[in-house]
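Have a look at this one.
With one protein chain withheld, the remaining protein chains of the complex are depicted in position.
Our next item is chain A:
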Amino acid sequence: MSAAPAGVPQQETAAAAAVSVKRVSKVFGDVHAVREASFDLPKGRFLTILGPSGSGKTTLLRMIAGFDAPTEGDIYIGGQPVKAVPPHKRAIGMVFQKLALFPHMTAAENVAFPLKMRRHDARTIPEKVERYLELVRLGGYGKRRIDELSGGQQQRVAIARALVFEPDLLLLDEPLAALDRKLREEMQLEFRRIQKELGVTTINVTHDQREALVVSDEIVVMDGGEIQQMAQPVHTYRTPANAFVANFIGVTNFLEGSVVETSNEAIALSVGGMRVKGVAGGTAKVPAQGELAAGALRAEQIRIAPTVQGFSGLANVVSGEVRDAIFEGERIVYEVVVPELGGAVLRVFDHDAESHQQFGPGDSVALGWNAKDMYIFKK
């Protein structure tokens, strides 16, 4: 109805997407919780909204679910604007951060609740409930009360309850945050299995970057209420759009300096007097000569060796002194002080610690990396 002439083509793209968020903002008093967020999510995809605490993830999710109205902007679900649709009329299944299972009902009654509320044929309900309990591997647990289930089992009841009425959209607000790491990783894979099996469009919120990388088809990175990047996990990791994303995902070293040379994609920075070569990162404007910039370099892209021998193919080679070596099980993390780079401390992963030499604090080492592995962002 409110579609201005300019809005017509927009609505057409919205029709193709299961969820479409258009320039949505939410203001609480003087807090801008979400600023002009926009994205389209095709049907059947698994999207994760990733961001630090307070970045507006929950707020965005609550607006999609219909618990809060956007201050500005519009949300389309299945191509329809949902501004005037209350939550109970939206076909959205939601799993809450604290699960919000009904404590006075059994697991089966919890799962049956949405079916009863949506007036499904009473005769089909028990069969459906059992089918979904089996889907989450809780067959036979229906008669248990909620407090007689373990944390992971409760989690799965909540998922079954959100899925049983075959919603168009599944929303997950950090439902795994409270679990211990092993169970969390199991549940992440479980999510992915169920989502693929049912093909339901899903939006998942988390601040666990590993979870985002593991389960998602698409990742939206948020910070300060703004969307920083929307991309597939591989791209989010390999080609971060800006310094924030590079820093938030993975372990990243930042080398700051002024630009001394630019040619096409290649950029050279002067860091503590040394020339460091990298490539332009992200979609923002390439920094010009003389401007301040930061080079982002992942800890696993740096090679470490006792001497520079064998580093001949690398564009950047420096030497430094190990300050600390941290054993993390599958890898060793070295902190290396590099005087050539103005005393910068680089974190370096060594995943293959068995096969070659290990270093200890005080050892002199050589570090090297490719120019294409260092993304340079304008400051």
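As a working rule, a residue touches a chain if its C-beta (ideal position, glycine included) is under 8 Å from a C-beta of that chain, and two chains touch if they have at least 3 such contacts; residues count from 1.
By our rule, contacts and distances are computed from a predicted model.
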Protein name (UniProt record) of the chain left out of view, among "ABC transporter permease", "NAD(P)/FAD-dependent oxidoreductase", "Ferredoxin" or "Propanoyl-CoA acyltransferase": "ABC transporter permease"
Hidden-chain contact residue, picked from the options A:96, A:254 or A:311: A:96
Selected from A:147, A:180, A:197 or A:330 as touching the chain missing from the view: A:147
Touch assignment to the omitted chain, from A:161, A:207, A:277 or A:298, lands on A:161
Would you mind spotting which of A:87, A:126, A:339 or A:361 touches the chain that isn't drawn? A:87
Touching the unshown chain, chain A contributes residues 65-67, 86-88, 90, 92-94, 96, 98, 100-104, 113-114, 117-118, 147, 161-162, 165
